[in-house]
Each structure stands twice: as C-alpha cells, then as structure tokens.
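The complex appears here without one of its protein chains, the remainder shown in place.
Here the chain labels run A, B and C in written order, and each chain numbers its own residues starting at 1.
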Amino acid sequence: TSILGGDGSSSDDRPTLADFRGSGEIVSDRPAPGGTSIEDLPDLEGELSIYLGGGEGGRYTTLIDLLNQYYDDFEASAQTQPSSQLANVIVDEHESGTTQADVFWSVDAGSLAYVADNDATRDLSSDATSMVADDRFVTDQWAGVAGRSRAVPYNTNQFSASEIPTSVDGIATDDQFTGSLGWAPTYGAFHGFVTAMRQLRGDDGTREWLNNMLDQSPARYDSEYATVSQGITNGEVGLGLTNHYYPILVFASNPDAPLDLAFTENDAGALVNTAGASVLDGAGDPDLAELFVRHLLSAEAQEFLATRGFAFPMIEGVEPVGPLPTIDELSPPDIDLQSLSDVQPTIELLEDVGILS
Amino acid sequence: MADSELTTDAAVEPDRDGPTDAADAVLELDGVTKEYGSETAVTDLSLSVRDGELLTLLGPSGCGKTTTLRMLAGLERPSDGVISLADEEVAGPSTFVEAQSRGVGIVFQDFALFPHLSVRENVAFGLTDRDGDAADERVDELLDLVDMPGMGDRSPDQLSGGQQQRVALARSLAPEPDILLLDEPFSNLDVRLRVEMREEVRRILKEAGVTAVSVTHDQEEALSISDRVAVLNDGRLEQVGDPEAVFEHPESRFVASFLGQAGFLSARVGSDTVDTSIGSYDRTLLKGLADGYAGAMVDVLVRPDDLRAVPDNEANANGTIVRRQYTGPSFIYHVELDNGDVVRCLHNHAEDMTVGEPVTVDLVADHSLAWYPKQG
Amino acid sequence: MADSELTTDAAVEPDRDGPTDAADAVLELDGVTKEYGSETAVTDLSLSVRDGELLTLLGPSGCGKTTTLRMLAGLERPSDGVISLADEEVAGPSTFVEAQSRGVGIVFQDFALFPHLSVRENVAFGLTDRDGDAADERVDELLDLVDMPGMGDRSPDQLSGGQQQRVALARSLAPEPDILLLDEPFSNLDVRLRVEMREEVRRILKEAGVTAVSVTHDQEEALSISDRVAVLNDGRLEQVGDPEAVFEHPESRFVASFLGQAGFLSARVGSDTVDTSIGSYDRTLLKGLADGYAGAMVDVLVRPDDLRAVPDNEANANGTIVRRQYTGPSFIYHVELDNGDVVRCLHNHAEDMTVGEPVTVDLVADHSLAWYPKQG
C-alpha cells in the first residue's frame, strides 16, 4: 500500500532516486546522496515478512513499497504495531517457536535491544554493520537506520530561542514555564527519555526531576505528535519535550506554524536514539532478511528516511534535511542505547511519582 | 302475545334510523365510513346514542363493531363522516380529538392489560386524580365488584382468561368515564358470573349516569341489558331500536334471522290464503300484506316457539327430525319439511323424539307473522 | 318430564365419577394436581375421556379449565398424578411426553396465531406431511368451513376478533389430530355463527372419529353439543355425566346453581309436608327424602320454568318483582319472596308485569324437586 507516493515516478517502473526522495523546498538543493546505491547491492528475491514497530510506520511502509516495486521478484509485507508491544510479541513468539516475521524494524533502539537481549535475533554480518557510520548506533544484533533526537519544541509567539534552557532541569524548575509545558507521559519515546535519565543520574535524581516537572503542572497529551500539533502549534502550551521530527512533521504540512525547536545539552533531553533493524531468529531466509537490512542502509533508502522521515541518516554521505543540525552538532549524553531496554523500572517510577497511576 | 305488532313492508325497504333525538344525544355518528386499504370495515354509519343509555351493537363476526368502537374512542380516524361527542365535533374532515381528551373509557376485546403492572396497579392506572388512600379504596371496591378480591397482587399472566377480562372491566370503570365502550366485555365469563356482572355493570352505569356502547355477540345479553340495540351487517346499520322492537319487529330478513333461531317457511300467497308446506292459513296470518301480492312467493318468519312437532306416521307426516338440540331447560328439534325448508320447534322436556323420526309440524303462533319477499 | 329422576342423598356426599369405562378411554387423568407456587389451580382431578366422544369442561371463571387442557396437551406438567393417552402414560412422576409427540391439537383461548404468517400459512402450519397441492386444498377446505374464503392472504392483525378465532380453529383442525382440545373456541362468535360452527365442528369431529375435550362457559353450548359434561369448581371435579343427567340431576348445590338460572326455596320438612314461603306441599315433592329429615331446613332447587308468577294484591301476594329480564323469546321475572329468597319465573311474552309489582308465585313443576341441606 502506498501512502505517500513520490511525485516523480519514472516511465520505467523501477523507482528512481526522485521517487525515494521527498519533495518540495526541503529537498530542492540537496546534493546526490553518497554511500552504497541500491544498484550496487545484490538483488532482493523472495518473500519477506517484517514486523514494523512504531507509530510513524506509515512512512516506512512506503519505503517497503518502493523496494517491492524496485524488484520484480521481491515481495515484502509488513505489520505495524507500537514498537515495544511488538518487541514483547517477538520475544513471546521466539519462546514458543511461532516466529512470524523475518525482520524487526523498530523506531527505537530500546526495543531492538530488548529483543536482542532475549536471544530472539541473529547476528548481522559485517556487510551490514559496517555500513553504519557511527558505532553508537550499531551492534552485532541490530543496525541503526535512522537517528532521532529528543528536542524541545516551543511556540515562537510565546518564547524566544534565548529563553529556552539548555538543560532539562531548567525546564523543570524555571517559573516562567509553569503551566505552559506539554508532554506525553504514556508515550514510548518519553519512557525512553526517562530511562536514559535514570542511567545518567540514577533513580533518585530522576524522581526529583519528575517531581519538579509535576510542580510545573504540565498538560498531558496522548502522543508527542499531539503535544506539538495540538499543544504547541495552537498555543495551548508554550513548550514541550518530544522527539525532534514531530515539529518537522507539523512544519511539513503547515509551514507557517509558529514553531521552532531547541536542543538541550549533555543530558537526557538531548538523547539521540535510533530506529534500527534486526534479523529475527527463526527467519525463513536469513540471508534475504539481512540483505533487506542492507537495503535500508542504501543511499536511496537513507535519502528517503532523511527527506521523508526527517531522520538523522546513519551512513556517510547523506545529510539530515535543511534546518536540522547534523548528529555531530548535537551534544547528546554518553549512553549505551542497549540500556534503553530497561524500561520496567521507569514505569514503576512514573507510577510511584503519580504520573502514571 | 298481546303486544306483538309486526312490521310489514318494512321488509321491502328498511328505513334507516338516523339520528333520532338529536336533543339529548351525547354521541353522534354521521355518515361515518372506515376503510383499511381496499377493505371497507364500516360504511356510511349514522347513529346517535342518548345521554345515559346503554346501546348495544350486535352483528356477526367481522361486521365492524370493534372498528366502530375504536373510532368512538379516538383510536382510529374515520375515513369519512363526522363523530360528535356532547355536540362537539371530535372527528371530521378537519378535526380530530385525541383519545385521551375524549373522556371515553374502553374495555378491549383482547383485554390489553399492562403486563408490567400488578392487577391492583392495572385497576388504579386511570385513577390519577385521587390520592393514595382514595385510590386504594376505589380499587378494592372494583376488585370486589368483579369478584376478585385478594388477587390484586398477581400479575396479569397469572390470571385465567375470564379473570383478565374482569380486570380489564374494573380498570375501565375505575375512573368513572362519561362514556364507556365495552367490546365483548363478558365473552370469557361463565353464565352465572356473566349474568351477575352485566347486571352489576348496568346498575353502576345507571347510577353514575354513564352513557355506554357495548358490543356483544350474545343476543340474550344484548336484549336483556340494553336500552337500545343496533344491528350491524357487513359494516352497515340494519336496524336500531329498543330490544323488544328489534326482536319482535325485525325490519329485514337479516335482522330476523340473526336474532333468535329463526326459520323461514316458503309460502305462496293466494287470493285468500297463504299456502305453506305445513298447511294453508288465512292471509291475515301475514302481517300487513298488501293486496297486490297474490301469487307471490314469500318467506314467513317462524321462531322455534311458533311451531310444534308431533310424531306421526310416515304417510301423514310433513317433515323429519334432523337434529335434536338440548339446551337445558328445553329441546329444540330441527325439522326438515317435505319441501326442504328447515325449521326449528321448541319443546319443553316432555316429548322425546329421535333424529329420523317422521313428524307433523304445526303452527301454534297466536300472533301474525313477519314475512319477506322470497330470496334468491 | 317423563324421564326425570332426581338424585337424593347425592346431595349429601356427591360421589366422584372416577375413570368410568377404562376399556375405551383414550385419555385418562388420575389424581392430577397442578400448583402454581402457593396457588392450586387443579386439585386431585380424575377423569377419563372415551374414544370419539366430545367432553366439555364447564365451570366458573378461574376454576382450572385452561390449566387442565394445557396439561393434556403437554404444555404444563402436573405437580402430581398421572395422565395417560391411549393407555400410555404421558405424564407422571417420572415420565413426560412432550407436546409435539402427543398428537394432540389445541385451540388456545387467546388464539395464539402466528403474527408473521398469513392466514393461509397459519392454517397450513401443521400440514407438514402433505405436499403443496394437497395442503393448499386442505387449507381451502378449512377456510370454507370457518366461513372465511378469500381472507387467506390477510395477516392476523387485519382480522376481527371472531375471524382470528376461526383461523385458530381451522389451524388446529387442519392436521386432523387424534385428540383435539378446544379452549372456548366460539367465545368471540355471534350466536348464528357459533351455532353453525359448533355443529359443523361436531360433525367433523364425529366423522373423523376425533376425541375432543372442549372448554366453554356457555352452558347451552355445553349441553347441546357435548356427549358428556364435566363440571369443575375451584379446581375440583364436581360432576361428570351426559348433559341431561347433569342438568336434570345435579349432584351438588354448586352444579345445580351453576347450570341454568337456578333459585332455591327455603323449606322446612315437616312430618308429612314440606313448608315453603309459597305454600306447603306433600313430602313426595322432594325426591328421595329419607325419614330422618323431619324438622330439618332444606333448600329446594327451583328453575325458572318450575315457577309462575301472577299479579296479585298486596295482601295476598307472596313476593315482589325485583327485575324483569328480556331474553327475546321470553321474559324472566326475578321475584323476591316475603322470606327474602329470590327466585326466577319464566314467562312467554304474554304477561306484562313491572318491577315493584306484588305477585303470587306458584309452583307449577310436574316433577319432584332436588333439594340440598340448608346452607350456612
């Protein structure tokens, strides 16, 4: 199913770079992507089942469709569910020997790590892992395909760039934000953020930060997209804590939105997480599955993820879109993404503090 | 039979008894017609009911009795014609007063008890303007009346057919409506209870001055409790009048045969005599026979008590017993006469004749007889 | 009244008519009781119905007639006792044969027509073993029988009450059941149709050799079409026998007063005479009076045709007319005697007495009379 078709479909029914790439201003003066082109990779052949974890899966299915179109003898089908839920399912399936899918493609590293920790994945060969530029975003078990950062989107009518603190503590303690904060505490990405904070400052420090936040009486949204699109864009709140691409999504459909985003420095608020893929233990054709992962790291696919998913690309030679800084320009905390799978104590903490009850 | 006066040419052209005494009529139907699709249930019915009287609608099954009552109650809108209550038009081409505003009570042929309410609650349903105690008292009174004290707490499904009918009656009497419509209110009751209740109901109606229209298929009931009787046939009014008048002077062959177990004797009118298969009689036997009829064939109305059969030998007999019907106080013998007419003869228990026995039937009537031009 | 033979001490202890002719009984109830919670609808009923006969259950409203039929049909399970059909036990402590396996047809008191089927389809419902044409023919035949040809395509809610009842009857007759149960099958029909239909039904039943149990509250109907009559009172069997026997020889005061418009004369039994408020008569007037009764107070059964009233002056009169009831062929005068007894006198139209008029009531019975020990 193609959801967001490209605008430059070629007469040849093989999709071209233009088909992979997004459209509009954002891509107008982008250079051709570097890295390994699909053309240089072995052909995909056969049927493949993918568990697609994450809300923005809609974009990812378009990429899968493009690959399906690209190869006559290749047919991948996907099922999308929230990534952590899917991680649980994969582990259960692995334990009972009913594995359904060949590839797990998830929007967050925590889920990938959780599945890997439970021995439900196969090792990737270096053909795949070596394509990822930055070691932080790859392990033996999974390869990052699209980076995403925590960010602080804010309403430009309410705050100016200089007023945004560079630390999450500033957000939690500064009186000027009382009553104008928005967050989505039931959302998986938020749990990843708090888990990172727990790693960085321990449970007690995290508890203190959470309590401070509660004193700011933040408005609670159902999702981070809603936090941005309903909350900040409409001015219900002035500032929020979300993943970086939600504001850009809003921009994409509403370029006049009074919206900008800031990044904190060296704390959980600047966590850089990654979407990634792994080959599941029990996959029917592991080679095909790994080849598929390599395709996700191809120049065309990375260009797709950068221009249509507004992600930080994982390979050399592809830059993030326009206004975004590169990963190097961010100041993420030093943290092992594998540790993001330790979500359960986070939930308990949130419940204990009274944010989730 | 001193007072019997028979109608005559009424038979030829029964005259419709339109609104009689408009003055004290509280309920009037004028040219009322009711159609259901292509089916006409009531045709051009004009009738008026006088203040305080009990009028009974009599007629064969399906003749439009229930339909008429439903129109009076405001549950059905006439297709044509006008209905007035106390000189006020309640249904007409442009007016229609709803049932609840007519002050008309009705006892439904199929009871229509409220299944979710107890017997007491059913009876009390219409007593909205009385307070608790007064209502309770009234309910007790009515339950006594219908001979069901102590059954107040049952639900309608725990009652027998007759008991349900009695509750329906009590429910409609409770709020003392100005006009009460009763659709076969006693049909499921045994004779004794029926006689008791109808007299009781009549007493109540009379005491309260209630005007009532009832429907019954029980001729005896109609004749014994009604002030007037209206006979309907196939949606049309055949005759209306007081019970004795209607029974004794039926204006049409239909009325005659519908009331009582009428039989007809074929007769030829001679110049001086009337010749029937059971004998020749003087022309005066036939009431009001005009001269012109000489030579005509007529049917003479004979009721069971006008005839008597005596066993006879085959040669002399003029008929044969075809059925013997026991009614308790008497027997009715059905006799097929030699010419094929079947007549009935009423006998008190004395004689004992059997089916198949040849008999001689004799006319024992001491009054002149109604007659109708030969049918078919 | 040649054949009248009155019972005597039967009055003192009516003997139950148990299974009479077990030999040709196709249907037997033995000690059947039915309780609904604390309510006992039928008590210890024993009765047998002979092959091919038409037995009628008579009794006041709520006495258990419908309940009895429902137990026979297999729709209700007796609380106690045994029911057998053709010598096979169909309901007992441990057996219960379901309704559909009993071959028993029933006409319900409230019709129970299938509202989603047309008249034709209702009638054809039980004709599962006939093919289309044969079934169609049979349906036509039955619709003719109930005088409703041409109404086959209507739905039940487009029928009048009596028409519905006729369809119910046709439906139950269609499959020619071995045993047919009829619960007040004619209650909503007019006299003429009722008489016609009951004779027709009787003819059909007899021709097909169907055994039938019917319920009626119409005493005349019961007496005229039944082979035997069973009188129930308050769940108990009072008397069973052929119509004449039951009417003429009521075994209990209840039966006597239930059938016919019975009145009772209070009487004191002397050594040679019986003294009543309308005169003293020879002791032989009371049938089978034993010697011991001298000095006892008894109630003597007098039916309307046993008495006659004549206008008299205040001084000589022994009663006063309290109600005059017109029944068509005759009047019944209700007379309150000086001692407070109310009796009824039957008169053919001749006399014309009015309410309040003093009269002398005379005994004109030419047969001895039944009597019952004084009540209360």
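The criterion applied here is as follows: a residue touches a chain if its C-beta (ideal position, glycine included) is under 8 Å from a C-beta of that chain, and two chains touch if they have at least 3 such contacts.
One rule holds for everything that comes next: contacts and distances are computed from a predicted model.
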item: Protein name, per the UniProt record, of whichever chain is missing from view ("ABC-type D-xylose/L-arabinose transporter", "ABC-type transport system permease protein", "succinate dehydrogenase" or "Radical SAM domain protein"); value: "ABC-type transport system permease protein"
item: Contact with the hidden chain (one of C:D157, C:D291 or C:E314); value: C:D157
item: Sole contact to the chain not displayed, among A:D127, A:E163 or A:E236; value: A:E236
item: Interface with the undisplayed chain - residues on subunit C; value: 36-37, 73-77, 96, 98-100, 102-106, 108, 110, 112, 114-116, 125-126, 128, 156-157, 171-172, 175
item: Contacts of subunit A with the absent chain, listed as residue ranges; value: 1-5, 7, 23-24, 49-51, 54-59, 61, 77-82, 84-85, 87-89, 92-93, 96-98, 100-101, 110-111, 114, 186, 188, 191, 219-222, 225-226, 230, 234-236, 246, 249-250, 252-254, 341-344, 346-347, 351-352, 354, 356-357
item: On subunit B, residues whose C-beta touches the chain left out of the figure; value: 73-75, 98-100, 103-106, 108, 110, 112-118, 125-126, 128, 153, 155, 157-158, 171-172, 175, 177, 181
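Just so we're on the same page, only the chains that are shown with their structure count from here on.
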item: Inter-chain centre distance, subunit A versus subunit B - centres from mean C-alpha coordinates, in Å; value: 91
item: Between subunit B and subunit C, centroid-to-centroid distance (C-alpha), Å; value: 23
item: Residue ranges of subunit C in contact with subunit B within the complex; value: 1-4, 36, 39, 58-62, 65-66, 109-110, 158-163, 165-166, 183-184, 187-195, 199, 217-220, 223-224, 243-244, 247-248, 257-261, 303-305, 323, 325-329, 346, 348-350, 352
